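Just one protein chain is left out here, and the rest sit where they should.
Should a chain be cited, it is by its letter among A and B, assigned in written order, with residues numbered from 1 in that chain.
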Amino acid sequence: MTAVSRDDLLAGEAMHELAAELFPLCRSLTGDGVRETLKILQQHVPLTVHEVPSGTKVFDWTIPREWNIRDAYVLNDQGERIIDFRENNLHVVAYSTPVNQTVTLRELQEHLYSLENQPDAIPYVTSFYEEHWGFCLSHRQRTQLREGNYRVVVDSELTNGSLTYGELLIPGASRREVFLSTYICHPSMANNELSGPVVATFLGKWLAREPRRFSYRVIFIPETIGSITYLSRHVKTLKANVVAGFNLTCMGDDRAYSFLPSRKGGTLADRAALNILTHRHPEFIRYSYLDRGSDERQYCSPGVDLPVVSVMRSKYREFPEYHTSLDDLAFVTPSGLAGGYAVLRDCVELLERNHVYRATCLGEPQLGRRGLYPMLGTKESHRQVKDMLDVLAFADGAHDLIAISDAMHVPASQLYPIVDRLVAERLLEADPA
Amino acid sequence: MTAVSRDDLLAGEAMHELAAELFPLCRSLTGDGVRETLKILQQHVPLTVHEVPSGTKVFDWTIPREWNIRDAYVLNDQGERIIDFRENNLHVVAYSTPVNQTVTLRELQEHLYSLENQPDAIPYVTSFYEEHWGFCLSHRQRTQLREGNYRVVVDSELTNGSLTYGELLIPGASRREVFLSTYICHPSMANNELSGPVVATFLGKWLAREPRRFSYRVIFIPETIGSITYLSRHVKTLKANVVAGFNLTCMGDDRAYSFLPSRKGGTLADRAALNILTHRHPEFIRYSYLDRGSDERQYCSPGVDLPVVSVMRSKYREFPEYHTSLDDLAFVTPSGLAGGYAVLRDCVELLERNHVYRATCLGEPQLGRRGLYPMLGTKESHRQVKDMLDVLAFADGAHDLIAISDAMHVPASQLYPIVDRLVAERLLEADPA
Partner (left out) sequence: MTAVSRDDLLAGEAMHELAAELFPLCRSLTGDGVRETLKILQQHVPLTVHEVPSGTKVFDWTIPREWNIRDAYVLNDQGERIIDFRENNLHVVAYSTPVNQTVTLRELQEHLYSLENQPDAIPYVTSFYEEHWGFCLSHRQRTQLREGNYRVVVDSELTNGSLTYGELLIPGASRREVFLSTYICHPSMANNELSGPVVATFLGKWLAREPRRFSYRVIFIPETIGSITYLSRHVKTLKANVVAGFNLTCMGDDRAYSFLPSRKGGTLADRAALNILTHRHPEFIRYSYLDRGSDERQYCSPGVDLPVVSVMRSKYREFPEYHTSLDDLAFVTPSGLAGGYAVLRDCVELLERNHVYRATCLGEPQLGRRGLYPMLGTKESHRQVKDMLDVLAFADGAHDLIAISDAMHVPASQLYPIVDRLVAERLLEADPA
């Protein structure tokens, strides 16, 4: 496992701060929480914000009504707020309809959600496409509720409004683009949400720092309905232009590195990610497309088939904190975010550097007269120039740099200076494509 | 291992009764034993009986003379029938020429066959293409023979007649057909013979019960010369129409499940059989085409190349009772036959249901508004609809149902109701082919 660099760790701390700033906002599929989130991100990268009206048909779906919530709580007999949305967004079932009434404990129980086997966690529960209201709480608290009357208040509204998403385009030399997608619809969860947008934001800042070969498109959307909405508007141009894509999620804890392939596998995104992970984090966990559960479900669906993979830290559904209040800013750390950021940045760097190479002369070139070979032939001579000769051996116009690195079993980054030197010596040329 | 259902067990008992009825008949490459066998099967399925005259050229072979035998025995000095064809067909070398003479023990020995390492078994010995007579007996009995004169009688005849086989065609919606072949030339052996025709007969009955997508052709032939004869007459239409085929042999014992692939592997028959066996009997033994030994030798021969495999219980040559009198109706059981029948029927059902599927909309459809998704989004939501979403994910017009089941690692039968529901909802459509 490659250690995280000091620069990356600084980035990790900055990302963690940004996550902390975004954490209290109540994001959902729609609503002002999303808008506020995007506004904060705009202080870092020049996002464009798009609004798609409720009722718009997007593929098989319809944009739902916009949901906004001001307050929600449950009062006990003493008028105490025993469940309070202001303490934690997760206390309210997302998309809860307005309610203001007094109920018995028995009636209340039908609207409560808790996790018996995680008694301290508040679960994350949604009811996006069915009218419903409810409260979530720790199982420990729930078991302490006593008989009596409770006042339940959800001060929300479901209105015709719009679905909001952000889009960042960083133009490069080519119209061909790398596509990054992350979601901003889960309130107050750190790994399975905020780690994605903060890493995406910092990658965007890094990408904008110098001219790039590819264009980069980063979208900040609500999961599922957002990717479907985006695809319904742009699937043709995405299919025409996207060379590789990454779904950014669960990038901030310290436990593991994980990979989820595209549906068919073997795309440029799969190849770049596997190459980087194999050398940088050889212990990474390789999931199957059957384990999918985020927006690759849309990006890789039949007929869409974009080359999109996920490179993650601990994968959603695989860590116990998933979809509960335990997925917080203690679970997600600066070093965790730094690691997630670094591996994605390495993937992007590899894509930028990935060309099909072709040796310019038949047979091995005479490296010695170019100062590239040790003067004296000894038992050890060969080893010293092995990487260079191996690059030349596989530079046959059929292997790109990823394939050369894979064939050589050495990290691609180890080959960057070699390729540069060989190109400078005109012993190697990159195919124009 | 999937338990055998009650219905299948009833079928197993009926098949075992039929096998018992057929067991005493003296079947061989040709002759009245074959005709009587087919006549009994006609009480179950509407077989057509074909006769091909002796001397007919079939590929590289010639239909031999017809062999019929009325009686055969060896008498000792006391006139006792010490070896008696009427006790067991196997006592006579198949296709023995007529003989009626007195011989010394020494002369007799040259015409006796027994198995030293299976002293209680009567071996099955044939001399189809060389004129010869002989008797088979247990080695235990042979070692007890005393010096003296023996009268040997084989009351047989080899005459110009014909080779007889049965054919059952069950027309389906399509001219494309599933081809089932089984052999009826081994006298009084239960697994390595009768299990094949009785399972084929009961499959035929089950197939005829309702309209089918494919046509089904079942042939009851002598092994080798029979399949060569059938191919020599029908190879062109078989190559044009057969989508999958099964050689039915060794389907009745309780010990194992076995698979023998087609020569090239990967045909629809291979894929269906492996899919069913993998889930239903994951402990099945997977043989190589190098282990072949029945009519797939002809069906898969170069230039013929039909998609024919064998799904068996204990494979011929792999069980010690093979080709001896120990391969009897105690070794073959109702439950053994039921298991062989059920696995073949499952293969056929999978073929009937196997279509290339295509999702009708881009992206995942909104299952919720069709009542196909749980109203409430919780940690567990995804798992409940995982199979449905996986089917949709692989329904890309390139995967048939077998491929979808293989990719999902779930039994195809688990997908039948899902596919039906998705087709009913018009979220999935089957390719016309």
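One rule holds for everything that comes next: a residue touches a chain if its C-beta (ideal position, glycine included) is under 8 Å from a C-beta of that chain, and two chains touch if they have at least 3 such contacts.
A quick note: this is a predicted structure, and the numbers were derived from the prediction, not measured.
Check B:G12, B:G31 or B:P123 against the missing chain and you find that the one touching it is B:P123. Only one of B:Q298, B:S325, B:N354 or B:S405 touches the chain withheld from this view, namely B:Q298. Residues of chain A that touch the chain left out of the display are 358-359, 361-366, 368-369, 375-379, 382, 389-390, 392-397, 407-409. Listed here are the chain B residues that touch the chain not shown: 59-62, 93-94, 113, 115, 123, 125-130, 132, 224, 227-228, 231-232, 235, 263, 289-290, 292-293, 297-298, 300-305, 317, 322-323.
As a convention for this text, only the chains that are shown with their structure count from here on.
Centroid to centroid, with C-alpha atoms defining each point, chain A and chain B lie 54 Å apart.
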